[in-house]
Each structure stands twice: as C-alpha cells, then as structure tokens.
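One structure, pasted below without further comment.
What you see is the complex with one protein chain gone and the rest in place.
Let's look at chain A:
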Amino acid sequence: MRIEVTGVSLVSTWAWDIPKDSSNAEHATIQPTEVEQEEEEQESDEDEEVCGICRNRYDATCPSCEYPGSGCPIVLGLCNHNFHVHCIKQWLSTETSRGLCPLCRQGFQLRTSALINKPHYEEFQKLLMSVRQHNIPMGGELDQDMMDDGFIR
C-alpha cells in the first residue's frame, strides 16, 4: 500500500520564540510517561508565561492593544523577566521606575542574544538612555548601584 497526498489543510498556532533556559533543556531530556504525556497535552500551555506587569499571557494583548502578535510584541529582559513592549515602555517612562525591572529591581536590559528583541533594541537603548539622563541629576545611591550593575552602559 502506498499513499499519495493530494492536499493538506494545516492549522497552526503562533507562539513567541522564547529561548529555553539550560535548566529547562535538561528537564526536557527526561522522557515523560504516557499518562504524564496525556496530562501535558492539556497543561503545557498553562505555564506562567505572563507579562510581569499586566499579567496577561505573552500571546495575549496588553490592556492597550487590540490584536496580539505583531500588534503587541514582547521583549525579554536580561534578568529573565519578560514583558509586553507597551507595558514595560510605559513602566520605564514613569519617574518611579528609574529604569529598573519592576519585578527584580535590577537595571532593565534587553537580552541581546534573543531574536525576539531585535526589532526593539534600538528603541529601548534610547529609552533607557533618556531614563539615565533623567536620573543623573537626582544622584543618590540607587543611581550609582544601577551603574554598577551595568544598567547604564
């Protein structure tokens, strides 16, 4: 018996291409049992892949957007915290942010290696620069710490 495919109608969902941590990769080498696999079918997407600010999933929109995906992209932070672009930009443009990650309070930076950050890299550089300029006159221990942490390059 042989099969000649005459037509295919494929359905796919899109997802953000977020590089996995090495710890996750190790975990992936362990073969799940069949029962676990059945469970995984339903639960794999239930991971806490949510924006640290709006708490909406990465593949959902932030509160100010209509369409997900290219309409509402995400960025990956060097500190392993990820956000919707609009959420983190809004956060960074507030005075209280001081250019820090809202979750870990480290200086926020984009992961340069991540392809997902590429379209936003330049924009964020400018934004972080302006935050730095804004923060210099204020002085204080915190700004110094941020510089030490490599937030401002």
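Throughout what follows, contacts are C-beta pairs under 8 Å (C-beta built on N, C-alpha and C of every residue); 3 or more make two chains touch, one makes a residue touch a chain; residues count from 1.
We take it that contacts and distances are computed from a predicted model.
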Handout entry: Protein name as given in UniProt for the chain not displayed, "WGS project CCBQ000000000 data, contig 00102", "Trafficking protein particle complex subunit BET3", "N(6)-L-threonylcarbamoyladenine synthase" or "U6 snRNA-associated Sm-like protein LSm8"
Key = "WGS project CCBQ000000000 data, contig 00102"
Practice task
List the residues of chain A that touch the chain left out of this view.
Solution key: 1-17, 34, 37-38, 40-46, 57, 59-60, 66-70, 73-74, 114-119
